[in-house]
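Working notes, structure below.
Excluded from the complex is one protein chain; the other protein chains are retained at their positions.
Now for chain A:
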């Protein structure tokens, strides 16, 4: 049964130096507060996994937490580049970062395989592109029934998945709704999981189309109101588009970023 913890306790207990960590949330419900807590606790050598390493991974990369990045699209949505990510890849600042990149379909299927207890997933993907030339976790598999050659991608099984959801009850059952991305698969694929939530309630009343993660597949739940800001939590607050715009000049400039980092870690 999931433990109810503070964010600091959850990160301290579940996220260790050198871990493979997946913070998921597809535009909606991005666990930004948890990412900043990982920065505050000074984790190093992480393999960061995420389909869309947007602002939250730009911050972790700039802060020097990451040794590797596994991803499929790295940008500031609707604004432009992630400059801390680019500085790491192009100039090895603040340190070198190894990258492993995929398509969205490939990453989604890697989580599905991980959640399903399978070593790989099958899809029609990557064909004719240069992506597979640089990525050892893409290969081919021959269909035993038809002989067709299909694309195979290796399962992803992170040490820990971190997600944000709207609500949990006191037993750690988690409920989220709206665009729920690949979070269910990420939690089920991971060895451990930390879920931050907007609200802890006595009783989770059923909601149509909600994704529910029973408390017995979640390691810990932390009550972190506005924990997805500047992304949004449907039913609680809207996406803070101004923050995404304001991030651009901070991210572009090492000094401006250092100042931001001082404020976050103060």
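Keep in mind that, in the parts below, a residue touches a chain if its C-beta (ideal position, glycine included) is under 8 Å from a C-beta of that chain, and two chains touch if they have at least 3 such contacts; residues count from 1.
One rule holds for everything that comes next: contacts and distances are computed from a predicted model.
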The complex's invisible chain, by UniProt name, from "Monosaccharide ABC transporter substrate-binding protein (CUT2 family)", "Heme exporter protein B", "Sarcosine oxidase subunit alpha family protein" or "3-oxoadipate--succinyl-CoA transferase subunit B":
"3-oxoadipate--succinyl-CoA transferase subunit B"
Taking the entire complex into account, which one of A:105, A:204, A:217 or A:258 touches the absent chain?
A:105
For the chain that's not shown, point to the residue among A:120, A:244 or A:257 touching it.
A:244
Tell me which residue among A:12, A:67, A:131 or A:258 touches the hidden chain in the full complex.
A:131
By the contact definition given up top, give the residues of chain A that touch the hidden chain.
26-28, 51-52, 71-75, 77-78, 81-82, 85-86, 89-90, 101-105, 108-109, 111-112, 123-131, 134, 148-149, 178-182, 184-185, 209, 211, 232, 234, 238-239, 241, 244
